[in-house]
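In what follows, a single structure is set out as structure tokens and then discussed.
With one protein chain removed, the remaining protein chains of the complex are shown where they sit.
As written, the chain order gives the labels A and B, with residue 1 at the start of each chain.
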Amino acid sequence: ERPRHREMAKNTSMRWRLPLVCLLWEVAMIVLFGVFVRFGAEADAHWEEEKREMNLTSDIENDFYFRYPSFQDVHVMIFVGFGFLMTFLRRYGFGAVGFNFLLAAFGIQWALLMQGWFHSFKDGKIFIGVENLINADFCVGSVCIAFGAILGKTSPIQLLVMTLFQVTLFSVNEYILLNLLHVKDAGGSMTIHTFGAYFGLTVTRILYRPNLEQSKDKQGSMYHSDLFAMIGTLYLWMYWPSFNSAISDHGDAQHRSAINTYCSLAACVLTTMAFSSMLQKKGKLDMVHIQNATLAGGVAVGTSAEMMLTPYGSLIVGSISGIVSTVGYVYFTPFLESRLHIQDTCGIHNLHAMPGLIGGIVGAITAAAATEDVYGKEGFIKAFDFTGVYQTRTPSIQGGFQAAGIVVSLLMAFVGGAIVGGILKLPIWGDAAAENCFEDGVYWEVPEDEESDVYHMHNPDKPASP
Amino acid sequence: ERPRHREMAKNTSMRWRLPLVCLLWEVAMIVLFGVFVRFGAEADAHWEEEKREMNLTSDIENDFYFRYPSFQDVHVMIFVGFGFLMTFLRRYGFGAVGFNFLLAAFGIQWALLMQGWFHSFKDGKIFIGVENLINADFCVGSVCIAFGAILGKTSPIQLLVMTLFQVTLFSVNEYILLNLLHVKDAGGSMTIHTFGAYFGLTVTRILYRPNLEQSKDKQGSMYHSDLFAMIGTLYLWMYWPSFNSAISDHGDAQHRSAINTYCSLAACVLTTMAFSSMLQKKGKLDMVHIQNATLAGGVAVGTSAEMMLTPYGSLIVGSISGIVSTVGYVYFTPFLESRLHIQDTCGIHNLHAMPGLIGGIVGAITAAAATEDVYGKEGFIKAFDFTGVYQTRTPSIQGGFQAAGIVVSLLMAFVGGAIVGGILKLPIWGDAAAENCFEDGVYWEVPEDEESDVYHMHNPDKPASP
Partner (left out) sequence: ERPRHREMAKNTSMRWRLPLVCLLWEVAMIVLFGVFVRFGAEADAHWEEEKREMNLTSDIENDFYFRYPSFQDVHVMIFVGFGFLMTFLRRYGFGAVGFNFLLAAFGIQWALLMQGWFHSFKDGKIFIGVENLINADFCVGSVCIAFGAILGKTSPIQLLVMTLFQVTLFSVNEYILLNLLHVKDAGGSMTIHTFGAYFGLTVTRILYRPNLEQSKDKQGSMYHSDLFAMIGTLYLWMYWPSFNSAISDHGDAQHRSAINTYCSLAACVLTTMAFSSMLQKKGKLDMVHIQNATLAGGVAVGTSAEMMLTPYGSLIVGSISGIVSTVGYVYFTPFLESRLHIQDTCGIHNLHAMPGLIGGIVGAITAAAATEDVYGKEGFIKAFDFTGVYQTRTPSIQGGFQAAGIVVSLLMAFVGGAIVGGILKLPIWGDAAAENCFEDGVYWEVPEDEESDVYHMHNPDKPASP
């Protein structure tokens, strides 16, 4: 009888390190929130006066009612969507859901500050409302994506450290794109997916583990873990129209984003199923593809969903992204691992990186192709916010800036990922040895599953308890 | 050591057939969307101008804000609700969730077109908005219901073929009911449940498999598959008030539909539990009943929920439907199988067919009993849309038309189901042999569940890997 983790050579004990990081950082959050964060006008008790000043006749004009339902859908995507999507591993369900919970809970606090300083800062204070909550969730979404690449191979402290840096870099990148380049990216093809995925891929490259095949037996799924993962997949898939429309302009833009995303995702499912079956010798469907590539359609319209992409345009983009993503799982992931030493646990290269690039490009093209005829005179200006100093921007120039946004996001991801990867490589964070990767027992109290013993007591060869 | 599927005589390989169908049909969707589908006024970038023309003072008047939260709830019901409800089988979870995903993703595209041609067609184009998305989901709901009857016995291609035809027939039937008969059916007791269920039952009758008892061991549930199914049940149950109110008129009608459905469903749980316990020798509750019959209350107020059914009326309807449905599972399902050769995997006869008929009848009675006193003068006209050519309709005539709607739905279901069943019987679709029904391994890559091997390595009699 062998002990379960006999080879655990590295010191993976979190007993003092994790509490210290969590508590110190939470104290820092409290202090910073105390100094900086205040309720925005629509959440402040002075709202009655504000309403009068703004000539609003009804409480329903409060942004809360425009965005809160979308916020909750996005919230579900971050915590249940990403959390459960990653439970596919047979013995890493606690880590998938639990560490995602931890990093996202820290990340949204830090994102409220970072994004607040860049976007909601006035008279020395950050004023927050429901849109800030959505943006914080979005920002953390990019961390959840990066987590997908290193899933099972890092300690919770490493994840917190990565979150700290990635949220910071995300906010800088987002500021460059939205404010300096004046780029549109409501669903975050560039800011969330391209940046998040290439950041994560760079980090996992730096953290390359040559002996990872020692935990090969735990890198697969089991029957029920695949079903748990489908919970994540479906919530991401269903709520993605809310994701892409959550921070679009009130009215037609939110409405349009939801429709485009709905169409893109529907098409994506069919091409994913087609290629999943086609690329297997026996034509059987592979749950990895269904769990992941069906979502590529949401990523790939992240930039253009609020534009006049049109429903059939969405079907085309969704179809292509499903194909690219599925092909990626079959051919690119093994290639990345064997040749480039990029060990990408969840295949975020296929679900977020490539579709994110597609999304950025489609966004640039859609913007460049915009005309006053299609958008209407007012709609044209409103859709691209061609006001103030941007009054003279033409669609083709906008398309160029959109394309520049992709490049900036990639650069930020590579440089940032390399630096953060280097930091995470320090031997002080308590990550596990290669043979203990993808194993909840390292950081979690795991219950003994005696079910078969209890319920198959007719088998005399099986001892009553281990 | 026996191979798992040694008796697989039929050719169930999907390698070329499934990709071909998926890709060709998706291309067809793109072409048809390109020719026909455009954004409706509220999702189009011209909305600013539209708003001015319609004298709307706020973006909150966009239908998006009236219906999007309900849409998302309905979306969850179709993909997680139906998908997970059907995971109760011990080895068909992938097929339940995955094929439901596939057929619904295709179905909503085809439904946008079919329903669009009938209801949103103007100047050669289909103009879509959030209400079309809801209706597409509704239409697909009827396919998910029919899928419940043939669950585990058909290939994914058969499901796609069935979806193609059923969506078409659904749209025709819906057009006859709503436009020609001018019938009210916001929650779809007739159009979705009665039609969908009897269609599915007819199809499964045509596809009768005399040797199905060869896969008897896989027709039951296991402990955790029953819990997965409860996820589906609860999401259907919780969001059913959104389902029945999603396309009702703005204001009181949506509000009322939600309340009636809430009440009906609550009552239904109690009578289901009562009869589930009463009809078992030892008085133990049966998960099959709890998973299904508790939902009958939502089906049974599908037509009348937006009418002045009243909360106590809803309790009565919900109570009765819970009883009928539970009795159906205990007595009717075995009868249907042994005498009528109707093999109804999920018991949709009990959950959708009978409660759907109850819903249609209750709707007809409630309509016939409507008075200006109860509805108010304006409310009366608005509730039944007694305007234009229908100005002279009386409640009793409306009741008659409602009843006619049930008959039409049944006829469409029987005739349509027989034809489609005949098509699905062709030996070209790759369905499995009887002994391989209810088995994911036929169409899916299924992981080896070595958990017990990995975690009970103290058992020397068990080989390390199969």
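Basically, a residue touches a chain if its C-beta (ideal position, glycine included) is under 8 Å from a C-beta of that chain, and two chains touch if they have at least 3 such contacts.
A quick note: this is a predicted structure, and the numbers were derived from the prediction, not measured.
Of the listed positions B:179, B:211, B:280 or B:396, the one in contact with the omitted chain in the full complex is B:280. Only one residue in the set B:16, B:312 or B:331 touches the chain that does not appear here, and it is B:312. Among B:340, B:374 or B:428, only B:374 touches the chain left out of the display.
Annotation for chain B: contacts to the undisplayed chain at residues 1-2, 60-61, 65-66, 69-70, 73, 90-91, 217, 220-224, 226-227, 230-231, 234-235, 237-239, 241-242, 250-256, 258-259, 262-263, 265-271, 273-275, 277-278, 280-287, 290, 294, 308, 310-312, 315-316, 319, 374-376, 378-380, 382-383, 449, 452-453, 461-463, 466. In the full complex, chain A touches the hidden chain at residues 13-16, 18-20, 22-23, 25-26, 29-30, 33-34, 37-39, 42-49, 51, 58-60, 62-65, 68-69, 72, 75-76, 79-80, 83-84, 87, 91, 93-94, 97-98, 101-102, 105-106, 108-109, 112, 128-130, 133, 156, 224, 228, 231, 443-452, 454-459, 461.
We adopt the following convention: only the chains that are shown with their structure count from here on.
Separating the CA-averaged centres of chain A and chain B is a span of 31 Å.
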